[in-house]
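A protein chain is absent from this complex, but the other protein chains hold their places.
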Amino acid sequence: MFESPFTSRSGRIVPLAEAVQALVRDGDIVALEGFTHLIPFAAGHEIIRQGRRRLTLVRLTPDLIFDQMIGMGCAERLVFSWGGNPGVGSLHRFRDAIENSWPQPLEIEEHTHAGLTARYVAGASGLPFGVLRGYSGTSLERVTATVATLACPFTGEQVAAVPALNPDVGIVHAQQADREGNVQLWGITGVQKETVLASARSLVTVEEVVERLELRPGGVIIPSWVITAVAHAPGGARPSYAAGFYSRDNGFYEAWDAVSRDRERFVGWMQENVMDAGGAAR
Amino acid sequence: MFESPFTSRSGRIVPLAEAVQALVRDGDIVALEGFTHLIPFAAGHEIIRQGRRRLTLVRLTPDLIFDQMIGMGCAERLVFSWGGNPGVGSLHRFRDAIENSWPQPLEIEEHTHAGLTARYVAGASGLPFGVLRGYSGTSLERVTATVATLACPFTGEQVAAVPALNPDVGIVHAQQADREGNVQLWGITGVQKETVLASARSLVTVEEVVERLELRPGGVIIPSWVITAVAHAPGGARPSYAAGFYSRDNGFYEAWDAVSRDRERFVGWMQENVMDAGGAAR
Amino acid sequence: MSTPLEDMMAVTAARALKGAKNCFVGIGAPSTAANLARATHSPELVLIYESGCIGAKPTRLPLSIGDGELAETADAVVSVPEIFAYWLQPGRIDLGFLGAAQIDRFANLNSTVIGPYDQPATRLPGAGGAPEIAAACRRVLVMIRQSRRSFVAGLDFRTSVGFGDGPGDRRRLGLRGGGPEMVITDLGVLRPDPETCELVLTDVHPGVRVDEVRQSTGWPLRVAPDVGMTGPPTEVELAALRRLREAGKV
Partner (left out) sequence: MSTPLEDMMAVTAARALKGAKNCFVGIGAPSTAANLARATHSPELVLIYESGCIGAKPTRLPLSIGDGELAETADAVVSVPEIFAYWLQPGRIDLGFLGAAQIDRFANLNSTVIGPYDQPATRLPGAGGAPEIAAACRRVLVMIRQSRRSFVAGLDFRTSVGFGDGPGDRRRLGLRGGGPEMVITDLGVLRPDPETCELVLTDVHPGVRVDEVRQSTGWPLRVAPDVGMTGPPTEVELAALRRLREAGKV
């Protein structure tokens, strides 16, 4: 019989370092999602501190967290759809890795938002592939191997197909968990639910642990039994934001341009603010 | 250039009779959705009163509303996935039409819940078809023409495909609309959003019209610009229920078994409670 | 008005839920059994209804799978597209419950039609969520009254697949769940032979004789060498069952 990768999980609440230790291994496919909102910086920093290597990193928008992980040498491969510093410009570590293989070569698999999202949805749905109207006539068709065309069996019309994405580990940040490890997030919820549901193992970091979840307007609940581990990480999305807790540190995003432009300055900043800072790093 | 069927709509608030007159035509494909909760009885009764004929009726669960529409001769075709009286037993008018062609023959297209839902989702997504793991090894594969198998272009694995469903008219019931015709429903929300988004024309009946929608926990918002018309129909889901307004009239569902079992009694009941009752009918 | 044998069905099914973390529940007998399990040995059992209610905790037996109380007491309520695509289809559900009008020796089920599909003698409700529950859940329990009319040599229509035409068929058909592991009737319990996949009578309810069961089966029934007897309902089980049924009568 087929063994489902989606066996029931515990959603137990553990310290972040312990959760990352238990869940993330060298060479894993690791998705960290959060669309501008609720970006799991604390978890990403813990992965950097634990020195994970040869990861395939997956995110629609690599953002600063992947710029940092790539610059610190965690990644050998990147699956993404938009690699910029939103409203500011370039991700310099991302560019340096692709343009100059620093600190090491970075293989890329590039999609559109709609296409990579369809990969998550297919993964969460236990389907081998997803379909969408996309890629037609673009150069992405040529450079991205995980894009195919498929004919509708009823009309013959051609659409695009992408393979399901099932990360080894899916990591997201949310506002709340209860003591049983049920999670609630609200505001812009992106592809976080799909990331948890598509992954063989999942980690959710949260702003606060409450006695009982009260469903909020716009609230999305992820039951504990589809989550491998929950970690309490207040401020864990900074410098991105957590609706109801803190707002986006736009100044940090602007300042990152200069910090990340220079290799030494970047390494120095990471040493001081992440490596030496333990869980306290923003 | 392709003309999208999904041009922007007005969501204007009009009387129910006027809305049905404007939107529903003989021979149309008409979906009335609401999964046990928020079943649009008032709209269905108005369609019966206006004597629409040769309709293709679409619902996951035909329920009493389609039993009544079929018995009154509105339908020549039915697309469905579960045709019972929930918790009670048979839908006698549905059975009489299929078993004895009374009051006229009823052609059926039969799916599973998952399969018919995938047809709605593909329709709402502007895709020609949807894919799912389903139908394999069942007799439905043989009797239902709108089921095909498709090979994954990456793994070769076989999955089921179903064509998109794009009704001429999609009708749902919701708790609230604001004066601009934006709609909110909550509780069990079924496939209502997909029904509105998949249909060329859409009608939403509501329990109340409010100045301004306040997003509720579990609330789903449907913006006015994807809705053709909104009608104020308090109690419009009776004898099913509307969370926050009234509960399910289980007694009526039980009583319907006897009412609907006999053709004359059924016709008499419909005459008295629907045809002669105007908008007041339950 | 429930008979002692109906109670035995509910109690036996509820007991079979031991160890399951979550359960995809249809309406009727399965709902009774699942809620009885929650009321007795498995308070943590997560009930999932195809209406989109995940972790529903009804205090009374719902008449429909979309009853308001299911949504009000649920941990989460999701859309119907989501419950099938994200929750049932990937194989997240430990246990699924099915009923039917007909069953064959390989535990394939018919809930669609009696007689020819185009000229039905009796038109039944049809598939609903059953085929995907039968395909995707890790374990499947079937609850069905046993008689020659329901236990047939050949189904009039195959709505849901048990073991198809025998060993290897589920894999060939791409059905990823484990298939039926128990068929619970008002006379006893049948389980598939691990080799042949054919249903074998393994237990009878108190007071039921094996030849009764044979006579109520439309094919030459295989019987286990050592047929057991299901334990009679305990006071606790009967009391819980009464409470659930009473509460339902509102």
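The letters A, B and C name the chains in turn, as written, and every chain counts its residues from 1.
In this text, a contact is a pair of C-beta atoms (placed from the backbone, for glycine too) under 8 Å apart; a residue touches a chain by one contact, two chains touch by 3 or more.
Since we're looking at a predicted model, the values are computed, not measured.
Novice: Which shown chains does the hidden chain touch?
Specialist: Per the touch rule above, the missing chain touches A, B.
Novice: Among the options A:T56, A:Q175 or A:T189, which residue touches the chain absent from this view?
Specialist: Considering all chains, including the one not shown, the answer is A:T189.
Novice: Which listed residue, A:W82, A:W102 or A:W269, touches the chain dropped from view?
Specialist: A:W82
Novice: Sort through B:Q21, B:S125 or B:T146 and give me the one touching the missing partner chain.
Specialist: Once the missing chain is taken into account, the touching residue is B:S125.
Novice: Check the options A:F41, A:F129 or A:Y241 and report the residue that touches the missing chain.
Specialist: A:Y241
Novice: In the complete complex, the non-displayed chain touches which residues of chain B?
Specialist: Touch set of chain B with respect to the missing chain: 1-2, 4, 6, 8, 124-127, 182, 193-194, 197, 221-223, 225-226.
Novice: If the missing chain were put back, which residues of chain A would it touch?
Specialist: Chain A touches the chain not shown through residues 35-37, 60-61, 80-84, 86-88, 90-91, 94-95, 98-99, 110-114, 117-118, 120-121, 132-140, 143, 157-159, 187-191, 193-194, 218, 241, 243, 247-248, 250, 253.
One rule holds for everything that comes next: only the chains that are shown with their structure count from here on.
Novice: With chain centres taken as the means of their Cα atoms, state the distance from chain A to chain C in Å.
Specialist: Spacing between the chain centres: roughly 40 Å.
Novice: Report the inter-centroid distance (CA atoms only) between chain B and chain C in whole Å.
Specialist: Taking the mean C-alpha position of each chain, the two centres sit 28 Å apart.
Novice: What positions in chain C touch 2 or more of the other chains?
Specialist: Residue numbers touching two or more other chains: 85, 89, 136, 176.
Novice: Using the touch rule from the top of the page, what residues of chain A touch 2 or more other chains?
Specialist: Answer for chain A, listing residues that touch two or more other chains: 126-127.
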